[in-house]
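For this depiction, one protein chain was excluded, whereas all remaining protein chains were kept in their positions.
Here the chain labels run A and B in written order, and each chain numbers its own residues starting at 1.
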Amino acid sequence: MSPASISFRSPAADRTLYRALALCAGLVAAILALILVYLTVASASLLVADAEAGGGLWQTQWSPSAGVFGLLAMLVGSAAVSVLALLIAVPPGLVLAIWGRFFAPPGIGALYRGTMGLLASIPSVVYGFWGLVVLVPWLNRWAPPGASLLAGALILALMILPILVLQADLALEEARRRHLAGAMALGASVSGTVRRVLLPAAAPHLVPAVLLQLGRALGETMAVLMVAGNVVQLPDSLAAPIRTLTANIALEMAYASGAHQTALFASGWLLLMLVTVLMLVARHLAARVARGARDAT
Amino acid sequence: MRPDQTDRAADADRLHGRWMGIVALATLLVPALLVGELLVEGLPALSLGFLFDAPADAGRAGGIGSVLVSTLWVLAVCLGVALPLGLGCALFLVEQVRADSRLGRGLQLVLDILGGVPSIVFGLFGNRFFAVELGLGFSILSGGLTLACMVLPLFIRAAEQALRQCPLGYRRAAVALAVSRWGFVRRILLPVAGRGIALGIVLSSGRALAETAVLLFTAGYVTRWPESWLDSGRTLAVHIYDLAMNVSGGSTNAAATALVLLALAIGIQGLAAMLGRLSTGASQ
Partner (left out) sequence: MLRARQGRFLLLTLVVTLFVAACSRDASQRLVVTGSSTIAPLATVLAERFEARHPGVKIDVQAGGSARGIADVRQGLATLGMVSRALKPEEGDLAADTIAHDGITMIVHRNTPVTSLTREQIVAIYTGQLRNWNEVGGPDAAITVVNKAEGRSTLELFLSHFKLSAPAIRADVVIGDNQQGIKTVAGNPQAIGYVSIGTAEYEASRGGPIRLLPLDGIEPSTATVSAGRFPLSRPLNLVHRGELGGIARDFVDFARSTEVHDLVTGQYFVPLAGR
């Protein structure tokens, strides 16, 4: 039973309320539409011409001065660094959210969450700078040149961890209110309840949250630019330097014109499409999990 | 709810609690190192003068007073636009739309995608739309509006979750008492969701404060004291970027500025926590 299906008696005030709220929602949707339209228009010429260009946007070489605009290597770079960052950040993130809510003394748990909120406010420049002067030289000792896929993934993981913890916490808190009392009344341990009841119950909210962070990782620019090496190539190992689509835009947009600029907009468009697909998948998965959980109870 | 009922359950919990605590500590190690370095490098440069003077010598001398003011203005514009719009949208999702309807799912999808747009794309969009199309130029207004677009998904998600926490019983009681929907929203729903909404504000401002690329293309680079919304002004994050990446010898002041930014974030958190407590108090 959703809140919306409980009907109030509707005086005029509620009708205006409805209109005002609908306007808000409409504006938000309009913003997205605007961005989509703008990006598509700006990259249209290359996207369309691509069919004839033969190779065009879908090759691995990127040499603007030679008129070669291949996005493939950078697409792989973006995907690789983001997925790796998520693999590194999600397990600790979940553990931290669970620990902070269920096992830590309440004061410490609140302090921990406050710290996470703070860490989320640190600009990406600071993370990137630290990565540049501390992480990369350290990695360089084990695997030159240091600035690499791994460095990028580590810094990204560091950056998405705080919000991941906070959002996981929100999801778990809601699940806790609904299920913990009942489970413990049946004699289950907290850890068992968390594992078997709360996590599955929170999953429909956790999965989109995780994917939102994947989207955020894909979109991160500054920090990756400073530590990932920025060489346009397909990575053959974790220690290989890579360039992401976002770092590419940041590095070259100010200096680009004509076809070069269109290619950069096209890479932005590509990112947007990637994220859209990701979110569609996330929604689909979340719906499936929610249906499964509902059927099980 | 503390784990101290049955023995076996309690033992398992103690074990899990222990290793999770270790993970928690270990995970904090790296950020602690980072903040530690910031403190070591930046603390000596902090002073009252630093907070109130404008930057001089390309930021290596003087302070960050004007930058601080610009940042607060940008944040004000961002939150001033995103909060009402976001709250309205969240209320729309909770109150007017059934979760499994096409409209509901569509809107959720829109929010997810908006939340996934890379920040640099927002920078380009903000520059082309707000600065050029709407003629706002490099200004605090351009920056704030673009940031508002960016934080909307984050805030709406947090607000929506907070709103959904309100027990259905309250709602049914309101209907039974012939309260209008607007009255219910204003007097019961919002206060109850207060804490969650406050958290949303914190997340949004954190995200807004941390943004660099977007603001470089919209609010600009100028270090002067802003006199109007249409003035260009750099934010703390942009200042840190410039000092760290562009100006020789700027790293000390960059670290000091980062510390000020952290302090600002703490302040916002504290404020939001207070607001949250006030509103939950009001609902009781």
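Note that contacts are C-beta pairs under 8 Å (C-beta built on N, C-alpha and C of every residue); 3 or more make two chains touch, one makes a residue touch a chain.
Given the structure is predicted, the values throughout are model-derived calculations rather than measurements.
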Displayed chains that the missing one touches are A, B
Looking beyond the chains shown, say which of A:22, A:44 or A:133 touches the absent one. A:133
Tell me which of A:26, A:64 or A:114 is the one touching the absent chain. A:64
Which candidate, A:92, A:215 or A:229, sits in contact with the chain we can't see? A:229
Which residue of B:28, B:45 or B:58 touches the chain not shown here: B:58
Note that subunit B touches the absent chain at residues 56-59, 138, 216-217, 220-224, 232, 242, 244-249
Give me the subunit A residues in contact with the hidden chain, please. 61, 63-66, 68, 129, 132-133, 136-137, 140, 144-147, 225-226, 229-231, 241, 243, 250-252, 254-257, 260
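Here is the rule we go by: only the chains that are shown with their structure count from here on.
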Express in whole angstrom the distance between the two chain centres, defined as the mean CA positions of subunit A and subunit B. 16
Going by the contact rule at the top, pick out the subunit A residues touching subunit B in the complex. 1-11, 13-14, 16-18, 20-25, 27-29, 31-32, 34-35, 38-39, 92, 95-96, 98-100, 102-104, 112, 114-115, 117-127, 129-130, 134, 158, 161, 163, 166, 170-171, 174, 176-177, 180-181, 184, 187-192, 205, 208, 211-212, 215-216, 218-222, 245-246, 249-250, 253, 265, 268, 271-272, 275-276, 278-280, 282-283
Which bits of subunit B are touching subunit A when the two form their complex? 1, 3, 5-6, 8-10, 12-13, 16-17, 20-21, 23-24, 27-28, 30-31, 33-34, 37-38, 84-89, 91-100, 105, 107-122, 124-125, 128-129, 149, 152-153, 156-158, 161, 164-166, 168, 171-172, 174-175, 178-185, 196, 199, 202-203, 205-207, 209-213, 236-237, 240-241, 244-245, 251, 254, 258, 261-262, 264-266, 269
